[in-house]
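Note that one protein chain of the assembly has been removed; the remaining protein chains are unaltered in position.
Chain naming follows the written order as A, B and C, and within any one chain the residues start at number 1.
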Amino acid sequence: MIAVHPVLLIAIPLFFAFLLPLIGLFSKKVLKYVVTGTIALNTIIALLVFREALNSPIFDILGGFKPPLGIVLMVGPLGGFIALIINMAGLIISIYGMEMKKEPLVKYYMLSLLLLMGANGMVLTGDLFNLFVFLEVTSIASYGLAAYNKDLKGFEGALKYVILGSIGSTFVLIGIALIYSQLRTLNMLDIATRLNEMDPYVKIVAFTSLFLGFGVEAEMFPLNTWVPETYDGAPHSVSAMFASMSAKAGIFALARVIFTIFAFTNYLWFVVIMGVLTVFFGEIIAYAQRDIKRMLAYSSIGQMGMILMGLGIGTTMAVEGAFFQMFSHAMAKALLFIAAGYMIYATQTEKMSEMKGIGRNPLIGIPLLIGILSILGMPPFIGFYGKFYILMGGFSEGYYAIIALFLAASLVEVAYYARFIKIAFEGGGKRYPSPKATVYIPLLLFAVIIVIFGVYPKPIFEILSHVTTFLTGGV
Amino acid sequence: MEINLLWGVFGIFVLLPLAGSILSYLGKKFAIYIGIIFALIPTIMLYPFYAQNISELINIGVNINLVFDTTTWFFMLMIDTVAFASFLFAISCVKKKPEGFASLMLLSLAGANGVLMSRDFLSLYIFWEMMSWSAYLLILRSSGEYARRYLLFGILSAYFIIMGIGIFYYYTGSFLFSDSAGIPLMGWFWILFFLVVGFAVKMAVVPLHVWAPYAYSSEPSFVSFFSGGLSKLGTFGILMGMYGIAGLSILQGFGTFRDVSLFGYPFALLGAFTAFIGTILAIFQDDLRKLLAYSSIGQLGYVMVGLGLGTPLAVSGALFHAFNHAFFKSLLFLGAGAVIYRTGKYKISEMGGLGYRMPFTFLFVLFAIFALAGIPITSGFISKWMLYEAAIEKKFVIIAPLMLIASVGAFLYSFRILYGVFLGQLDKPYENIKEAPLPMLVAMGILMLPLLIFSIFPGWILEWIDDIMKSTGVGTIDYNTYSYYSSIGGANMLVLWIAFMLVFIVAMLIFLMKKARKVDQYDNYLAGESPPYVQLHAAHNFYKPLRDTWAPLLKYSIDRAYEKLSRFFVEGFEEIKKIYTENPQDYAAYLGIAFLLFLFIGWWLL
Amino acid sequence: MKRILGGVIAVLIFIVLALAFVHIPFGNIDLAEYHYYNPVDNEHTQDSVPQHYLDEGKKETGSTNIVTAVVVDYRGFDTLGEVTVLFLASTGVGSIMYIFEKEKRRKVRRANAVVETASKLLFGFIILFGAYIFVHGHLTPGGGFPGGAVIASSFLLLYLAYPRFHAEHKNLNIAESLAGLTFVGVGILGLFLAGYFLYNFLPFGLPTYLFSAGVIPVIYVAVGVKVGSELTGIVDAMMGVRE
Partner (left out) sequence: MIPYYYLASVALIVIGIYIVIAKKNLIKIIIGLDMMDTGVNLLLISIGYVKGGTAPIENGNYTLYVDPIPQALVLTAIVIGVSVMALALSIVIGLYKNTGSLELDEIRRERK
């Protein structure tokens, strides 16, 4: 019997999201503590679930019907790991979220809880249609949050996200319809086992539809066009959530489509190419940006491309690297977005050129530096291992040219981050207001995680040793 | 037992500086002193660990191999000593945020020691990057403008190295240097090419040198460590790559040219060009720091020549020269730092006559310059001599002349420093300048000693080098305490030293016997009149005639070529940016096209 | 230009999708043919998912309407997600439209007397009809979503008839929160009572009776209330939020 039900990871945020309006009627001040408390509770449960999933995959049967009759949550070690990352990042970001001043606060907290819940659901569920539902939960929460600032930039970003997101989800639904029409089942493992009953052409169309649909969420190259504007227009804490929660859930869903459901190994080299294109365009366009949040958004695209590349290479080492990269990117990019939030607040501008000396306050500067170095893949921070493993995995498969291209793009990444570091640590800037506790505590927490697991990555590699089963179509 | 010893060594040379880095950051005002302690301990601990050979395979998921042998020891000796001297120097000169300085210095020291201890690619890369970014932050502290250039080239070097590592991993599935069996020759070519180019960036080999002049213009106490100490890691890397991992037989397998591997020869040629170009550019610099930086580039070119040629004499010479360079170049940078600290000026043309006010600094710098120019009473002579002989021995008609010309050039810019900074007329503003503070002098003194000692007893250092040569299998040279021998001669330092001293004494006697009249400095040009103060120190346009001669060539600049390239790329990026049109309809069209494309690819792959 | 591009893309996508759907039989299928695989027990069965629902649905859930059985019981978790999506929509719309709180509503002409009177009369009936739909969700076509939509339409009628009418947002929020809490609560209760989230723990009763099918009517009532209040909330929010 299962000791901790993974479904609680979804039910608890949902319960509290429904409860929040009622609490909001009595007191608006306690809301933020309730939210942080909820996510903290969720993180603890995620930890328990994850520990249990390490021993053997958990199948949490919902409604008491054995799959594929009912919906099942299937949590492998990797799913548990990603869920833990998402909840942990959510917890730390929610501390920064206490900063939020803009009304209607109740709705902001509800939306962010439901975004967390949707991301959790996407990671945990074992049912294809359920995955679609949670994809929609995540993206609708994202649409709402993206436009939360209610200014022109926010609306434009959200509009792009809505258009691309709903076309993407339409394709997901087409894919599901195709699969269902041939197999009459929706359970992922059931589909995976009976895949050869499908007509090959239908199979390809279904695969492509799902690949495309989740690619939108996973920020794959031609589908990630919504990213910069949406990240730019959204409130800062929300950008951090997008980068560390919904993007991670999206790419994990994509990984499951590729490996768990279709096990389409012929297609992998193409995924590598899409990944390297994503990196290439992301990093290069990031260089041409003048606004900090846009730069971070494009850089986020680049990092996601790296993960995609790791998944596409498909050797144990590269996929380990990809999962490590998901972890490190979730931590570091959330850190950078929060730092960017503070910087924009302190300097009253988004232009990087006007942020002279913003990093000279060590409470900001040191986490900022750690975050950037981690993104650049410098040891001993967590960003290093993912990048190194992906590269080594790529080499062992002989993707030399692609890796050379990737490294060239990474060099561009170094260039623009160095440009920013130079401005941020330059002398002669104005005096900026010192950060509040809600800003520097999350920054420091992220920085500590980045350093600790960077110096001692062994626990993570132990978790990632389960990648082998994942690659062969296991949970 | 063995593993404990290894961890002990690792703890002393890597973990201790790391811990020191954190402690000194917390130490705030006392950061430098804490830094000195943590730099001193590894330096002193080198003594008991001489001639140890500790090696351990450690499994951290993948096998890594940490080793402490003579190679490690030899390079650590340079780096740790230089680091210690730099810290001493920093006591009086780093006033602004010393905690950042100390902790980053210790971090890069730890990284450097780690690189030296690692005999596998994973730990090598980790420590290499650690060293790289901490050095970047140190440069950022003082010359933020150009730190980015260093970082870019540092990362470029790291990426070259990672390409090499990756190809190595592709063939062997391991990161250990020792697991190199079964790589085909083509594989070796690419591995070595990437590794050597990657490490050559750190040695500032032309045309990958453009970061160096700017990076070497930051805080003097750091730059002396950087140029003297960290650049030696490039030497270490190339030594390891070409002779430690691949070995002579594989290098010879690429074909030979007068017994020199065809793989190494181009790099030797490149090294000679580097020596030449670095020297020529150094001659025309007016900024003291830039002059030294270009000189550093040139000197490391010599080392590159030695490593490229790969004969026992050449490699020994290269290692010896690297050792000397570590000391004399740090000493020069510290001397320059002391002068800059006292005068606040960078330009040679704005100084002059400081030798009268800063005699000890003058003395130290004089010796360093002797070493740099290869004058026999310093150890700089013998290492250069070995490299010349190595080139002449094999009758290389391009490399040897280039090196000789570079040596003459080195003399020219050395003279410029001597005259422009220390000799000549003392400028009015510098009337009241004092000698450099004691810690600075001590630091410089420490660095000068080896230059003198090893000039008489080159055999001591050749003994260490001999150990390294044996372990890499390049072959050894004949030597004894005072001299070494080669097929075309060799050198006996004792004889040279005595001869030099005799000449010196004779010259001194003649000088003293002439009973020269002491004339005031302002008196000498003006026949006893009492003039108003005029600046008569001819330091502007120092080598103008030479410069005019070279002008047609000097208008080509590698710097500018890089700038053009980067402008081209940035403009290209702006063009590529237009893909993201910010129009959702275009984006939807992309999505449709992507669907079709993915589908066709999938169809095709089916 | 864009039209041509769009046209070409659309035609190409039509062709490739049509080529896929040619392979799928329309109507000529035997639902019992698709034998599923149970990943939890790792066994290949001779059973088919839809056929199982049709054959055993009544027995396993107590619901006469198999679609309802699937929606609320077999795939109840999807429905929870769906409710969440709707909840999100109303929250999102509320949050996006919030800024326009201070703005005056546009001047609207009054509707004529016939419309006003008729909508007043119909209002109660429509609500009753909606309630009927969701209460009988497990017996007849329909259920919580259509029922809720019908209820919302009654409010929409009032909005049309009385330009100054607005539903009390607070009450809508309370209603949707309570309904949502009921749904999640039932789910968690199932978890505690039987170890399965959303377990149908109430007695099934006799099929075709109103009080049958265990928790299905409870959930459907909650869903109905929730959907009704949420759709009303969305309509209200679109006209500008006032709190």
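In this text, a residue touches a chain if its C-beta (ideal position, glycine included) is under 8 Å from a C-beta of that chain, and two chains touch if they have at least 3 such contacts.
From a predicted model like this one, the values you see are computed outputs, not experimental measurements.
Asks: Wait, the hidden chain, what does it touch out of the ones we have here?
Replies: A, B, C
Asks: Give the residue, chosen from B:100, B:298, B:584 or B:602, that touches the chain omitted from the document.
Replies: Final answer for the missing-chain contact: B:584.
Asks: With the missing chain put back, one of A:150, A:360 or A:422 would touch it. Which one?
Replies: That would be A:150, which touches the missing chain.
Asks: Hey, which of A:174, A:188, A:253 or A:392 is the one touching the hidden chain?
Replies: Touching the chain that is not displayed is residue A:174.
Asks: Could you tell which one of C:60, C:78 or C:176 touches the chain left off the display?
Replies: C:78
Asks: Where does chain C touch the missing chain, residue by residue?
Replies: 2-3, 5-7, 9-11, 13-14, 17-18, 21-22, 24-29, 31, 49-50, 53-54, 57-58, 64-67, 69-71, 75, 78-79, 81-82, 85-86, 88-90, 92-93, 96-97, 99-100, 139-141, 143, 145, 207-208, 227, 234, 237-238
Asks: State which residues belonging to chain A touch the missing partner chain.
Replies: Given the touch definition above, chain A has residues 129, 133, 136, 140, 143-144, 147, 150-152, 155-156, 158-159, 162-163, 165-167, 169-170, 173-174, 176-177, 180-181, 184, 186 touching the missing chain.
Asks: Please identify, in ascending order, the residues of chain B that touch the omitted chain?
Replies: Missing-chain contacts on chain B: residues 582-585, 588-589, 592.
As a working rule, only the chains that are shown with their structure count from here on.
Asks: Chains shared as neighbours by chain A and chain B?
Replies: Chains that touch both chain A and chain B, as defined above, are C.
Asks: Which chain wins if you rank chains by how close their C-alpha centre is to the centre of all protein C-alpha atoms?
Replies: Centre-most chain by C-alpha means: A.
Asks: So using the touch definition from the top, which pair is joined by more C-beta contacts, B-C or A-C?
Replies: A-C
Asks: Could you grab the centroid distance between chain A and chain B? Build each centroid from C-alpha atoms only and quote it in angstrom.
Replies: So the centroids are 43 Å from each other.
Asks: Quick one: chain A and chain C, Cα centre-to-centre, how many Å?
Replies: Distance between chain centres: 29 Å.
Asks: Please list all residues of chain B that touch 2 or more other chains.
Replies: 593, 595, 599
Asks: Note the residues in chain C that touch 2 or more other chains, in rising order.
Replies: Chain C, residues with two or more chain partners: 16.
Asks: What does chain A use to touch chain B in their complex?
Replies: Those in contact with chain B are residues 156, 159-160, 163-164, 167-168, 171, 200-201, 204-205, 207-209, 211-212, 215-216, 222-223, 225-226, 228-229, 264, 266-267, 270, 281, 284-285, 287-288, 369, 373, 376, 378-380, 384, 388, 391-392, 394-396, 398, 400, 403-404, 407, 410-412, 414-415, 418-419, 421-422, 425-426, 458, 461.
Asks: Per the contact definition, I'd like the list of chain B residues that touch chain A in the complex.
Replies: 60-61, 122, 125-127, 129-130, 132-133, 136-137, 140, 144-145, 147-148, 151-152, 155-156, 159, 162-163, 165-167, 169-170, 173, 570, 573-574, 576-577, 579-580, 582, 584, 586-588, 590-591, 593-595, 598-599, 601-603, 605-606
Asks: So in the complex, the part of chain C that touches chain B is made up of which residues?
Replies: Chain C reaches chain B through residues 2, 5-6, 9-10, 12-13, 16.
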